[in-house]
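Missing here: one protein chain of the complex. Every other protein chain is in place.
Presenting subunit A:
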Amino acid sequence: MRKDGRAAAVSAPVPSRWRCGPEPSRRRSDTGRGHAAPFLPPGRPTRPGSAHTGRFALGSSRSRVLARAPGRPATAGGTALRGVQARGWVKAGKMAQRRRLAEDAGGPRGPTPGSQRAALYVHWPYCEKRCSYCNFNKYIPRGVDEAAMRRCLVTEAQTLLQLSGVRRVESVFFGGGTPSLASPHTVAAVLEAVAQATHLPADSEVTLEANPTSAPSSRLAAFRAAGVNRLSIGLQSLDDTELQLLGRTHSASEALQMLAEARRHFPGRVSVDLMLGLPAQHVGPWLGQLRKLLRLCDDHVSLYQLSLERGTALFTQVQQGALPAPDPELAAEMYQEGRAVLREAGFRQYEVSNFARNGALSTHNWTYWQCGQYLGVGPGAHGRFIPQGAGGHTREARIQTLEPDSWMKEVTLFGHGTRRRVPLGELALLEEVLAMGLRTDVGITHQHWQQFEPQLTLWDLFVADKEVQELLEQGLLLLDHRGLRCSWEGLAVLDSMLPTLLSRLQEAWQQRTPSPVPGG
């Protein structure tokens, strides 16, 4: 693989950095069926990759990156690249901004088989301050050795890309933490590494999560130059009291100012998060916030109901009675009213919490719900992919080491900080296809299902089941020629339906005639 890659890089000079990475030559015969290629090659023993200890040997990836720098000898130093880099990012950024997603996001995209495509998640673990509701893997550092962090993110991205055998990265998402606290240089370095290791199309979605206070206009420009083409703003609320309650560092006016700036830099590519169901929050004022936001926002909005997580300050406060517990009835009402308001404003609710107009869906997140492959880079990042580069044939759920310092140590020593690898069996993957797919408005199309399970159709599974029939009759679930999906009402209560659907799937899976295993 490495040999192939190097040879390709040397022999194929290309104009743009992102586009330049020629598609690595395909060693396995391509089915040519694009997305329809199954993720699981049939008939292979479902065992995780060779590395018994969860570690695997890493070649000299550093030299490989350099070797793939366009038009440069393999030994060229990094500083000499700067000018080229800058030009490359700007161009790529422009390309990316021009791009609009097709209405049916997740549809066929290029000829690369599913197992050779992936989305890439990059975790920046640091925050300025702990938000009162957040139980994510984040750290409030005294001082970040950003250079070290950058090196490690780059190294791990290279390792995992090589391990996955992925040839095309279709989206990159910088999440956290507060990735907008990272320097644009770090973002650029990761993107560069990805582009060098694999094909990163110019129109790939590259999202950065940003907090209103951490990204002034100049930084936004720098991020754009680094290759970011989509911004997700953690605005959360337009009420200063609520923002304080949430432990946010910004005010409502700062958030709106940031939103305006962001729209200037990333027109049509800005998303805002709004929370609902906060303690003491009422429906009327919250809808007021949403309406105000709709006058100012871009083409993407996420509505998140607050969930009180153990170990957060907010949880403790509610537990101790210092704050009223959020009222689930009110939250449900906010959600329903909010969905309706967004629909009227021309937004498509393409997922439980996500709304877009003008086709501005997040392709990266869509990959999660369609059970596409994704790589997770950074402390505590999750990934799901087949380690084809290590000879694997089974998809694995992977988690990187949580704590940044340990993670960095591991990446330095082993090239990656993968802490846990769990092979996903066929049934487990189908369960994910079901549970994730139904979160979207499209649901699970027959085509989509067939990619994962060619034998048992959705009809076979669900049409005769009494409990599923009840759900269909109640109009919560729809099963028709397109596939299986939630109705408008059903989407809000999906988690009550999933146990029924999953137990039906499990039952059918046990009853199915065991398919012959070709090739043993």
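Throughout what follows, a contact is a pair of C-beta atoms (placed from the backbone, for glycine too) under 8 Å apart; a residue touches a chain by one contact, two chains touch by 3 or more; residues count from 1.
Just so we're on the same page, contacts and distances are computed from a predicted model.
A chain of this complex does not appear here, and its UniProt-recorded name among "Tr-type G domain-containing protein", "Vacuolar protein-sorting-associated protein 36", "Aldehyde dehydrogenase" or "Serine palmitoyltransferase 1" is "Tr-type G domain-containing protein". Between the chain not shown and the residues A:Tyr304, A:Trp459 or A:Trp509, the one that touches is A:Tyr304. Listed residues A:Ala345, A:Ala390 or A:Met436: the one in touch with the omitted chain is A:Met436. Note that of A:Glu329, A:Asp405, A:Asp460 or A:Asp480, the residue touching the chain absent from this view is A:Glu329.
Where subunit A meets the chain that is not shown, the touching residues are 119, 121, 303-307, 328-329, 331-333, 335-336, 352-353, 365, 368-369, 374, 376, 380-384, 397, 399, 422, 428, 431-432, 435-436, 439, 470-471, 474, 476, 491-500, 502-503, 506.
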